[in-house]
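Let's look at chain A:
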Amino acid sequence: MTGVELLNWARGPGLQIALVVFIVGVAIRFIEMWLLGKSPDFAEARGSAAAGGWRTLFTRSLPMPGALKRAPLVFLGGYVFHIGFFITFLFYAPHILFLRAVTGFSWPALPAYLIDVIGLVSIAALVAVLVHRLTDPVRRFLSRTGDYVAWAATFLPLLTGYFAYHRLVTDYTTMLALHVLSFELLLVLIPLTKLMHTFTFAVSRWYNGAIAGRKGVKV
Partner candidate 1 sequence: MGTSLERGIQGFIEQVDRPTASFFESCVRCGMCAHACLFYTETGDPKYTPIYKLEPLRRVWEREYTLFGRIKKWLGLSKPVTEAELKEWEPLVYDSCTLCGRCSLMCPVGNDIVYMVRRAREGMVAAGVAPDGLKQAATRAVKIGSPMGVQLPALKTQIAKAEKETGLAIPFDKEGAEYLMVLSSAEIIEFSEIIPAAARIFHAAGVSWTFSSDAFEATNSGIQIGSSDIATELVSRIVRAAERLKVKYVISPECGHAYTALRWEGPNLIGRPYPFKVIHIVELLDELRAAGRLKTEGMEDEKLTFHDPCQLVRRGGVVEPPRNVLKMVASNFVEMEDPGTLNWCCGGGGGVSSNERADELRLKVFSRKKTQLDQLGVRTLVTACSNCRDMLEDGLEHHRMDIKVVGLTEMVAEHLKQ
Partner candidate 2 sequence: MSLRDIAVRVEASPASRIGGIRPILHEIRTLLAALIDTGRGGSIDLRSLPLSPADFEALDAALGEGEVRATIRALGETRVTETAIHGVWRVTHCNDGGEAVADLIEVCDAPEILKTHAADARVGLAKLRTRLEPG
């Protein structure tokens, strides 16, 4: 298969398949979780569960005091690659065109050179995070195959995007096709791996904050 054929497949049937798997998978996992429900709490509330929930939803993006010092790499690496990933995904002009074609919405892009730098920094952060996972006792102990699969699924779109942008490794068309395919792989793997936290983190943060908020604790 040639680069253009690969690209045409990726932009056509590949995207359709990936999107369907992504939507079906995410819907199943989210709904099967949601329907489990939560029993009512009869204990008299001291504070507001909803306020606590909303609060934690946002504040949990910040590390617990002292945590930065205890595990700097997990936090900094985590921040850099999450923020970097979303900036490159959401603010690179061609990506906005894709999102506009899919959603109908568009917004201003960041300059390409800035995206380039952010992408490279994100790649470096992901590499650091992987090395840490492989070498740190706790991370290595906890890791399962799925963790490495999820890492690769996050890493590949950034790497192929960087290669395509700089015309590295192979011709642009093929690299662009690989980039699109890696994005599709990511879409498919979101409902199949821990990448599902993209959606469920909001629910868990909310409950953590709500459970504490009800008791008047700020967490």
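A word on the picks: all candidates are chains of the complex that A comes from, given by their letters.
As a working rule, contacts are C-beta pairs under 8 Å (C-beta built on N, C-alpha and C of every residue); 3 or more make two chains touch, one makes a residue touch a chain; residues count from 1.
Small disclaimer: the values here were computed from a predicted structure and weren't measured.
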Problem - Candidate from this complex that touches chain A, chosen among 1 or 2 - result: 1
Problem - Residue numbers on chain A that touch candidate 1, as the complex places them - result: 28-29, 32-39, 41-44, 46-47, 56-57, 60-61, 63-67, 70-71, 74-75, 78, 136-144, 147, 150, 192, 194, 196-197, 200-201, 203-209, 211-212, 215-219
